[in-house]
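With one protein chain held back, the other chains of the complex are shown just where they sit.
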Amino acid sequence: MCPRMELKTVKKKLDFCTHYSVRVYYEDTDAGGVVYYANYLKFVERARTEFLREIGIPHEDIKKKWSVEFVVRSSLIDYIKPAFLDDLLEVRTCCVEVRGASSTLKQEVLKEDTLIVDTTIKIACISMENSRAVKMPSDIRVAFDRIKIT
Amino acid sequence: MCPRMELKTVKKKLDFCTHYSVRVYYEDTDAGGVVYYANYLKFVERARTEFLREIGIPHEDIKKKWSVEFVVRSSLIDYIKPAFLDDLLEVRTCCVEVRGASSTLKQEVLKEDTLIVDTTIKIACISMENSRAVKMPSDIRVAFDRIKIT
Amino acid sequence: MCPRMELKTVKKKLDFCTHYSVRVYYEDTDAGGVVYYANYLKFVERARTEFLREIGIPHEDIKKKWSVEFVVRSSLIDYIKPAFLDDLLEVRTCCVEVRGASSTLKQEVLKEDTLIVDTTIKIACISMENSRAVKMPSDIRVAFDRIKIT
Partner (left out) sequence: MCPRMELKTVKKKLDFCTHYSVRVYYEDTDAGGVVYYANYLKFVERARTEFLREIGIPHEDIKKKWSVEFVVRSSLIDYIKPAFLDDLLEVRTCCVEVRGASSTLKQEVLKEDTLIVDTTIKIACISMENSRAVKMPSDIRVAFDRIKIT
């Protein structure tokens, strides 16, 4: 499977995504004067968390209710343009694939409607007991389906 | 191009890589009890920096001598196993492709000789004047060629 | 001067402070299951930045308009209670002292109205030309006076 190719094919259908705003602070930048390349993974995780919270599924519930948690299996990040101190960025999150025990998200970072960073994040549902992949709870599956690009 | 497939094909020839050690501290971990997923990008950047320092090319020299700098164009990270507080990890860095203005590195994170995180990082050489892609200085090109997997 | 004693004396007059909300994400926590101790300095810096933005003085303006910038001279942090993943925290920022070239802020982090972390941050205004302490621009001085505890 090649995550990069998936990205290409879905680029035109972003309307179904959830939106999340990120302000760039000193902590996010580096001596190059731009947002440090690892920190986009923080931004997109915040967006995933807020998406789950919005639909009523905070982290704690996932653990308590279903004894599962989500882990990231792979991240693909394309850095298109830099972001700077004080920038107000937007993260758009869509789902490109929903499987039994995993889901692939496309999360774009935009600045004034221009795509600056493009990510594809594959997350998997694992049992808290033995860390093995398990079927996603149906509530979460439904949530991912709601932001799925068809 | 599918970075993941490239990774597969080169997996057998790691002997030419440079090695760099990373100790996991509290700062690197998260409430899941493991190394936070963004922090592997810190570890592999440290390894790239030390590789350049070892061959006599620190960041400052690149800027002063050639008026260029390196930026990351894309990162692909496969999370295979988690790492924990106090773990001693090793980062192995090889070069899988050297082009005129860019280079693709394969950087593996290992724990006791087991691969736990696999990354492919594409870096590009840009002019400090206008941020446009420019030809890599030949000293750096030679350095990348030295750790290239053929 | 003993920052800790200052803190004690001003504890009763928090009503004039500015307020800023912080959500705790995985990136903020560590393997101890709590917010990592260095990260409170990120939270209070975000609050200082938003305070300046609210009153119409973003970072860029400070640099462009007056050729000065603010640096932190000292930080005192008292950790009273831990914060956890998904917590919604509040940062309250007051000014306890305004001098010619520096200002001392008291920044409290609260969770459901309970003080969990107490900080005293001394910031100084320096010239961008030679990094020497210079008199604060009067607009900023006025802003600090507005949140000053008398």
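In this document, chain identifiers A, B and C correspond to the written order of the chains, with residue numbering beginning at 1 in each.
The working rule: contacts are C-beta pairs under 8 Å (C-beta built on N, C-alpha and C of every residue); 3 or more make two chains touch, one makes a residue touch a chain.
Please read all numbers here as calculations on a predicted model, not as lab measurements.
Chemist: Where does the absent chain make contact, in terms of the chains shown?
Modeler: Within the full complex, the chain left out of view touches A, B, C.
Chemist: Out of C:Ile55, C:Ile77 or C:Ala133, which touches the unshown chain?
Modeler: C:Ile77
Chemist: Using the document's contact rule, name the residues of chain A that touch the chain not shown here.
Modeler: 26-27, 29-34, 36, 38, 84-85
Chemist: Which parts of chain C face the unshown chain closely enough to count as touching?
Modeler: Counting only chain C, the missing chain is touched by 1-5, 32, 37-39, 41-42, 45, 69, 71-79, 82.
Chemist: Just the residue numbers, please: which parts of chain B touch the chain that's not shown?
Modeler: Output for chain B: 23, 25-27, 42, 45-46, 49-50, 58-60, 85-86.
The rule is simple: only the chains that are shown with their structure count from here on.
Chemist: Find the chain most remote from chain A, comparing centres computed as mean CA coordinates.
Modeler: Between chain A and the rest, the longest centre separation is with C.
Chemist: Counting shared numbers against all numbers at the contact of chain B and chain C, is it over half, same, or under half, different?
Modeler: Because over half of the interface numbers appear in both copies, chain C and chain B meet with the same residues.
Chemist: I'd like to verify one number: the distance from the centre of chain A to the centre of chain C, where each centre is the average of its C-alpha atoms, in whole angstrom.
Modeler: Chain A and chain C have C-alpha centres separated by 30 Å.
Chemist: Report, in whole Å, the distance between the mean C-alpha point of chain A and the mean C-alpha point of chain B.
Modeler: Chain A and chain B have C-alpha centres separated by 23 Å.
Chemist: Roughly how far is chain B from chain C, centre to centre by C-alpha average, rounded to an integer in Å?
Modeler: So the centroids are 36 Å from each other.
Chemist: Give me the residues of chain C that touch two or more other chains.
Modeler: Residues 26-27, 85 of chain C touch two or more partner chains.
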